[in-house]
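Missing here: one protein chain of the complex. Every other protein chain is in place.
And now, chain A:
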């Protein structure tokens, strides 16, 4: 079947079977390979995107369920001029990523958190990230990056 949705502000269509997951559709049909797949039990959160403004693991939806929705992926997160947005920039400034594989999901989850809770505490950040696994950073610098992105005072990690 043909499935159409708005992705990062553009109307996009592609072919999907009934069983095609939104995560596969984004990667294979639309070529948006920034959305990663790190597990097959909806546990790791690497495929986190926004659907109609809500944080969703793209592997928990069929592509067909996303028909007519407004989807944002990591490819749609940078500023209009291509520069890193506040959250992305904080992840770089605070070394909140290493191998980069979980990173798209982390950025999407962080963005969703800050929309709901503009000044989260460390505990609130850690709890919000419960569905996103990172194997590289120990979350230490991800938590710092999100606190910094929310405008809270966090001592610098990277040099200027």
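Methods note: a residue touches a chain if its C-beta (ideal position, glycine included) is under 8 Å from a C-beta of that chain, and two chains touch if they have at least 3 such contacts; residues count from 1.
The rule is simple: contacts and distances are computed from a predicted model.
The complex includes a chain that is not drawn, and of the options "Carbon monoxide dehydrogenase, large subunit", "Glycolate oxidase iron-sulfur subunit", "endopeptidase La" or "FAD-binding protein" the UniProt name matching it is "Carbon monoxide dehydrogenase, large subunit".
Checked against the full complex, the candidates A:97, A:114 or A:148 give a single residue touching the omitted chain, namely A:97. The hidden chain makes contact, of the residues A:53, A:118 or A:138, with A:138.
Counting the whole complex, the residues of chain A in touch with the unshown chain are 17, 19, 27-28, 32-41, 43-44, 46, 73-75, 77-78, 84, 88, 91-93, 95, 97-104, 107, 122-123, 125-127, 129-130, 132-143, 157-159.
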